[in-house]
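Report on one structure; see the data block that follows.
In this view, the complex is presented without one of its protein chains, the others remaining in place.
Chain lettering (A, B and C) follows the sequence in which the chains are written, and residue indices restart at 1 in each chain.
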């Protein structure tokens, strides 16, 4: 399938960029005129993935996060990538309520939210290399 | 001067991305809490530069446009770049009312708007290589 | 961007809502021009009161419609531009060619 439009954004792993990333993804997808619910789901999933790169990937130190959004006629694919510390055990990380940072009041629900709010979720990660999240969402207006 | 935050965005030279680029720049700069007037000026200047890359740089064919925004304590620097056909005579291009595309109802006011709305404007271009616009704006809240 | 039309005798009144940039002005141009041909009018009034953003593409849009109206002996006027839109209009000296009711 040929993409209709695509964008790639690189930004610093600063927590103020969490809101920025949500705005970027939502205003990109808004071109396809999706429902408000679909846009809200995408904003939330993007927020979770970007926050994870900042807190877990880079341990709140400086790094670069890349977000790519590709729009197809009925679907958007969003990739969020860091070159941070990576995930040892992806299955465990995906479990609801599991968090490696309870001291930061993390709830361990980030991956559960991404899985619930998006249609597909792929986690690619290896310790020392970084993490790449690929999510897709049907836009339901095809 | 150390930047406070920075972002780089790559997107296709589609006219629907003109509005997208404005939103991205404005929501990035909004972190610094500038006045509404400053934000409006930035939105307009970004729109002019991105439109030029689409219409003139790539002759409305497919290409990649890169926008980088760097935030300093009192200033934002915005760079918009294409690998399109480039500008032969930069001085002439900057003249108010000069346009190479009157048939598209271009007004020839793009560079004049950028110069008026931003504090500094640098145009780097060479035929066959592409064009790079660097603009800065004081945020007036330092 | 949304466009709606009203006719007032021999004047076409065009209300533009939303953002005017290169992307939206192509559509605006086509819609205004076909209305201008279809209706028994010679003048155009463009109401900009609902325009939230306009870059220099708007100048081209307005100048282009001014030419259409002039070519059949009509006039073009602008109604209620916001302060920012007025700033762009004045930059191009368009305000010396058309009536500008701010």
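Rule of thumb we're sticking to: contacts are C-beta pairs under 8 Å (C-beta built on N, C-alpha and C of every residue); 3 or more make two chains touch, one makes a residue touch a chain.
Predicted, not measured: the structure shown is a model, and the values here were computed from it.
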Displayed chains contacted by the hidden chain, counting the whole assembly: A
Subunit A residues that touch the omitted chain in the full complex: 15-16, 18-19, 22, 40, 43-44, 47-48, 51, 54-55, 96-97, 104-107, 109-110, 112-113, 116
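The definition used in the following text is that only the chains that are shown with their structure count from here on.
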Least hop count linking subunit A to subunit C through chains in contact: 2
Chain centre separation (subunit A, subunit C; CA means) in Å: 43
Averaged-CA centre spacing for the pair subunit B and subunit A, given as whole angstrom: 28
Subunit B: positions in contact with at least two other chains: 16, 19
